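Certain chains of the assembly are absent from this excerpt, and the rest are unmoved.
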Amino acid sequence: MIRTLICAVALLLPMRGPAQIFTLTREQLIQLTAQNPFGRFPDGRPKVPDGLIARARGMSMEEIFAVLPSQGFHNQYADGFHVLYPAKKMVGRAFTVQFMPARPDLAAVINARGRVYNQTAIDMLQPGDVLVADLFGKVNDGTIVGDNLFYYMAKTAKCAGLVVDGAIRDLDGISEIDMPAYFRNAHPSYLTNVSITGINVPIRIGNATVMPGDLVVGDSEGVYFIPPQLVQQTVDDADIVHVHDEWTRRKFDEGKYKSSDIYGSPTDPALKKEYDEYLKKRLDEIRNRK
Amino acid sequence: MIRTLICAVALLLPMRGPAQIFTLTREQLIQLTAQNPFGRFPDGRPKVPDGLIARARGMSMEEIFAVLPSQGFHNQYADGFHVLYPAKKMVGRAFTVQFMPARPDLAAVINARGRVYNQTAIDMLQPGDVLVADLFGKVNDGTIVGDNLFYYMAKTAKCAGLVVDGAIRDLDGISEIDMPAYFRNAHPSYLTNVSITGINVPIRIGNATVMPGDLVVGDSEGVYFIPPQLVQQTVDDADIVHVHDEWTRRKFDEGKYKSSDIYGSPTDPALKKEYDEYLKKRLDEIRNRK
């Protein structure tokens, strides 16, 4: 169904209007995400494999931070959200939506071939997707979903979560549904006075630039948007950090060391050797296990 | 006791001073809330019936929002509070208090016949009341109650809750007492450098105008102040929303429909008919049950 819709949009594009305000063709989306090393959805969106998504569940924000800036990606983190389930990690593929304040002439163009609104995007979601919506921080009249659509996303669409630079409504109802959500506030009003200006185009959430197909990882602190081409490295490097933490705490537990003897890289050569051997052994165990 | 106090005030009014800074006579309060369809307290304040209060416990903020703005009431919602018990719904009748920054000449007038302070208002509370206090956002020296007065409100006065555009003190102690509270912050200081300038007069809480006798409903998002004349309609309409949600989720659970097929009003005539019949049947059940 999604596939059909996207094809239709692509075919009509040259004839009917500046549809790229709305969405990209498969070819355009592939060009936009040319560095994606994985497969793609029919519409061209990168599809980080389920196996990596599962491994990514074990990563912390700090382990992602250890990779992304060093690769030149300084603007992939957003925080300042209300977090629905602080104790529940969110991991999924970004499905992006951009809203702007409504103006009738723009709305006429956008809705020329049928009304485009929040459900248009929600009905396009795939299992494992995180809906990432730029509602420019709007709270009053800026509620992207209430508990019914949230239920639909969680149960029928099998989504992995929601990130909105805007609001939700029915917080009490939503709190009974087991899907992670990151939002600026809850408000009882309806979503109104806005237009959708892009679906699966690059969007901005706080100071992060999000592209369709990014791996979205959220915890109690905030949300990271990882480009597909960096997912494998990030997951692998996190294993090393996990072992380092494991070893560090063991040594701390011995009570013989100051934090500066151990933390970072051990300064004592014998300790350093002990650590290196431990790291090698543990990485073997972890990676063979997987 | 309250009755006596109010009568005394009313009688003395013409002789002793501009007491309306302090409170209204029964007649004035009745005129101010002329659209109230229910009974009243001896002082004239509207008394939404206990039965409706019980039913209102099942309403969400969104269901109230579905009624009030459509009736021209756009300024009845306040949020941005610290919520003591996010999982506990607050429902009760508004007892309003207005404070202003203290000035000695105004205080002399207010206190001419005995000191008027926070306990003056607290001792007037009736079972089922929510104390709604405008402390103009004051936190330092703006703590309307600590744990002892909060205990008194909850246990002796049998209040339904507290909403203060200001602070409380003794948060740890208050957290052991089972009464909802909405406040801007907690602070260890005493309430000082303010005067009470009105009891049971219209007040402003954030962007909401609150009148004595409004039905106050609070959840994890914020607080609604419902005029008595709209309580019945709000409660009745909420039943319809409940049934709609029930049906929507059943259909979502079938997994055959996109959200846009179901949510809002079903577009398919057969589905629409199915829904209408379901609604009729369930409303009968619900309303007969009550």
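Note that the chains take the letters A and B in the order they are written out, and that residue 1 is the start of every chain.
Definition applied: a contact is a pair of C-beta atoms (placed from the backbone, for glycine too) under 8 Å apart; a residue touches a chain by one contact, two chains touch by 3 or more.
This one's a predicted model, so the numbers in the text were calculated from it and none came from an experiment.
Visitor: Since all chains share one sequence and 2 are shown, how many copies form the whole assembly?
Guide: 6
Just so we're on the same page, only the chains that are shown with their structure count from here on.
Visitor: To bring chain A onto chain B by a C-alpha fit, how many degrees must it turn, rounded to the nearest 5?
Guide: To bring chain A onto chain B, one rotates by 120 degrees.
Visitor: Could you grab the centroid distance between chain A and chain B? Build each centroid from C-alpha atoms only and quote it in angstrom.
Guide: 39
Visitor: Touching chain A in the complex: which residues of chain B?
Guide: 60-62, 64-65, 77, 79, 219-222, 224, 245, 248-249, 252-253, 255, 257-260, 263
Visitor: Give the list of chain A residues in touch with chain B in this complex.
Guide: Contact set of chain A toward chain B: 1, 119-120, 122-123, 146-149, 151-152, 155-156, 169-173, 175, 185-190.
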